[in-house]
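One protein chain omitted, others in place.
Then we have subunit A:
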Amino acid sequence: MHLEELAEKAAEFKAEDAHVEHEVRVCMAASCQSSGAAQVMDALDKAKGDGQPACKVKGVGCMGLCSAGPLVAVADKEADLAGSVLYRDVAPEDAADILGSVGGSPVERLRCPTDQPFFARQRKIVLENSGIIDPNSFKGYVAAGGYASLVQALSEMTPADVLREITASGLRGRGGGGYPTGLKWSTVAKMPGEQKYVICNADEGDPGAFMDRAVLESDPHRVLEGMAIAAYAVGASKAYIYVRAEYPLAVERLQNAIRKAKRAGFLGNKIADTQFSFEVEIRLGAGAFVCGEETALMASIEGLRGQPRPRPPYPAESGLWGCPTLINNVESFANIAPIVREGGDWFASIGTEKSKGTKVFALAGKIANTGLIEVPMGTTLRDIIEVIGGGIPDGKTFKAVQTGGPSGGCIPEAHLDMPVDYDSLKTLGTMMGSGGMIVMDETSSMVDVARYFMEFCMTESCGKCVPCRTGTYQMHGILDKLTKSQASRDDLALLEDLCEVVQATSLCGLGQTAPNPVLSTLRYFRQEYEEKLQGETGA
């Protein structure tokens, strides 16, 4: 198949909707569904009936502002979110009013302005289709230009060409590690061996992170397309997507996408009439945070307990069943199609010197606009929290923002002007992580937060290596004493010691980074620890 043929197909799919002028888009991602989006969709369908042929009611993916759900957007067919009229907190009873407004004046009482910074300041690459196309529709994806990058790669580029574009793009692993994607792909491509694997890590375990879930629920074909391009570039023919069992909707949409892509010849044997064959299988996680670590994840795919093993050898050399394996995260794969389409240099023109492109963040906690955003790398934390996020609600003041989940740290007010990229966050003692940002206000105790994360790491430790297994237990014990004002100055000194030991001697990332929440809160909020000491000020 050539690009022209695909373009014809896309035009054909578009023509099926030629009579449609306006779309009523209902967010059907998990968060809005929990607020009753399915009932709203039903009510809209019923109210419309066979009337208004030029208007189409359509279920779409995440529109970002999860706290205002269910969200409904009324738009001209080709318009994006910014060009649509957005309604918030929609109830089934509002259906008739919304349909009545199509093509006329908006329903002011439900309106959520799209010119506010939350929407206007974003730049969407990964989420470009999210909230616009129907995630369950293969035709919708193709009509929006989907699978063109795969066909382009297969018909016009050699695997080396693809590797060159990805390397030039400067894309770094979006799972949090920040390893250069082009380098990883090139290493796997260079490895000898007939059998290679591609794995998509969708085990989004960081509490407070829901970027990957939104991508899978909103645009599943995009991830499959990225994986297929990756497999072509590194010479693999088989892939696994390892998804959390806690994300049933994402799993359902992925299964549907895989089935339809297979039927259309974009997965399976001889894709797009070339010699390239590629199979994708879903593997469900079973609730173990440590399985986000790549070697543990592979053990889990092999049906074993999800326990990590020492690296090297890295998965690129010896991964799944001992074969060279490429592991990338959902968001990394979702960036691939646009990079192939627009070129590596285009992608490299966005972002900062060492962190290219955009990053999707999940804003949660004590912040006005809870939801999902995508901004260029290098946007400052202050912009993200105060401008895009709308600041702290209820007249409270900002205290800290936590990034990187249990492996990250808390950043205080003083550093909010730091542009966000992989390296700047590291200098602050935290990390990018997968993109969860939890905002805390003056009412949160930092010692309590540190204890919370330590409890998390303690329970999630797989138990294989001693420093992590017993170290997290001991640290949790001290933090627990601290929160009850029963710890002494010696305990605090011991806690700091343990942080160093666990960091330096644990086997995998979970243990090595488990002390981060403690270290960063000690660094910026030491006063709070001091105040909790037994028999001293404030105790």
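Here, a contact is a pair of C-beta atoms (placed from the backbone, for glycine too) under 8 Å apart; a residue touches a chain by one contact, two chains touch by 3 or more; residues count from 1.
By our rule, contacts and distances are computed from a predicted model.
Not shown: a single chain whose UniProt protein name, out of "Glycolate oxidase subunit glcD", "NADH-quinone oxidoreductase subunit E", "ABC transporter ATP-binding protein" or "Dehydrogenase", is "NADH-quinone oxidoreductase subunit E". Touch with the chain omitted from the figure is made, among A:R111, A:K190 or A:R305, by A:R305.
Contact with the omitted chain, checked across A:S101, A:Q402, A:T430 or A:T521, is made by A:Q402. Only one residue from A:P207, A:G268 or A:G477 touches the chain missing from this view: A:P207.
Considering the whole complex, the residue from A:A10, A:A73, A:V151 or A:A288 that touches the absent chain is A:A288. Not every partner is drawn; the one left out touches subunit A at residues 30-31, 33-35, 66-67, 69, 204-210, 213, 245-247, 283-289, 300-306, 362, 364-366, 370-371, 402, 405, 436, 438, 440, 444, 449, 452-453, 456, 460, 462.
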